[in-house]
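One protein chain is absent from this view; the other protein chains keep their places.
And then chain A:
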Amino acid sequence: MTAPPAVEAVDLSKHFGEHRAVDGVSFVVPTGTVLGLLGPNGAGKTTLVRMLTTLSVPTAGTGRVAGFDVREQPDLVRRSIGLTGQAATVDEILTGRENLRLIGSLYGLSRAHVRRAGDELLERFDLADAADRPVKGYSGGMRRRLDLAVSLLAVPPILFLDEPTTGLDPQSRSGLWDVLRDLVAEGTTLVLTTQYLEEADHLADEIVVVDRGRVIAAGTPTQLKDRAGRASVVVTLTHAADLDAAAALMRDHSPEVHVEPGSRRLTAQAGGLRDMTRIAAVFDDSGIELDDLGLARPSLDDVFLHLTGHRAEPGTAPGTDPESAPATEGAAP
């Protein structure tokens, strides 16, 4: 008998009156993998997580976590999961250690385990020095780490994280990513929601893009990027006067060349690195001077735009400034 997938949603729906917060969402998360639920604010990500963690009863459809039905066997589901909610739901008045003790008691863990595992977690998440201070004085990053530590007390095989890095500075965010990668390496299954395309790209094995309660795309980060169009070679000329000559040259090597009016930049559709080196060699021979030449792959931001026709919360995603040019790989020749 094969083990059931860690998480499974079949046609999961949640309607609030007329409003369909989640409308027939299905996906499967194999054990030990990371699923990224990607979507803008109000897409239904949190409602999905609430249904799968037994906090909200589905209007229709089925959710199974660790092989247990979220509606029929909520207690068994609760024993298999950890949940880190959108706002860090640690108690502000209690100290870090007291928070661990409280949740430990509520998990029904032995005092000895809570003390030992709690100390280990505080150490691991760099909270040992602050352990006996009330959480009120913690930074946003520290709260998130404590929240995660609390969720990990019972070593849950499946962890749900609802926007784990929203509101964190870049350094805390990458610190948290490291922690999550370690957990996955240890065999934990992660389901995380995020508005940050970059985050899903970094962490997830599989991404489900949600918009207005429905799945609009699913696949690996690479598959999703492929759907938004292929890679392209971006060339920046030293002299604007060479623009026409350069365009003619590139048309011999690429089916589609785009010239940005009023700039020194040309974009040509390309299959990959091989095309880029070929075009680089051609320019080398031609004597046209270049400032930069590189390969650009569509970002998940482009994917989202392509799929939904609107940007994913412009300006809120760190490191993905929608105004800036696509990041280029490769160097100038």
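Basically, a residue touches a chain if its C-beta (ideal position, glycine included) is under 8 Å from a C-beta of that chain, and two chains touch if they have at least 3 such contacts; residues count from 1.
We take it that contacts and distances are computed from a predicted model.
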Per UniProt, the name of the complex member that is left out, chosen from "Protein translocase subunit SecF", "Transport permease protein", "Septum site-determining protein MinD" or "Pyrroloquinoline quinone biosynthesis protein D": "Transport permease protein"
Option touching the unshown chain, where A:Val28, A:Ala128 or A:Val184 are the choices: A:Val184
Candidates A:Glu98, A:Asp119, A:Asp226 or A:Asp292 - the one touching the absent chain: A:Glu98
Touching the absent chain when the full complex is considered, from A:Val7, A:Leu35 or A:Ala117: A:Ala117
Of A:Leu55, A:Ala128, A:Val179 or A:Val282, the one touching the omitted chain in the full complex: A:Leu55
Chain not shown: contacting residue from A:Glu18, A:Asp75 or A:Asp129: A:Asp75
Hidden partner chain, residues of chain A it touches: 14, 16, 50, 53-57, 75, 78-79, 81, 83, 85-87, 89, 91, 93-94, 98, 102-103, 105-110, 113, 117, 134, 154-155, 157, 181-182, 184-187, 203, 205
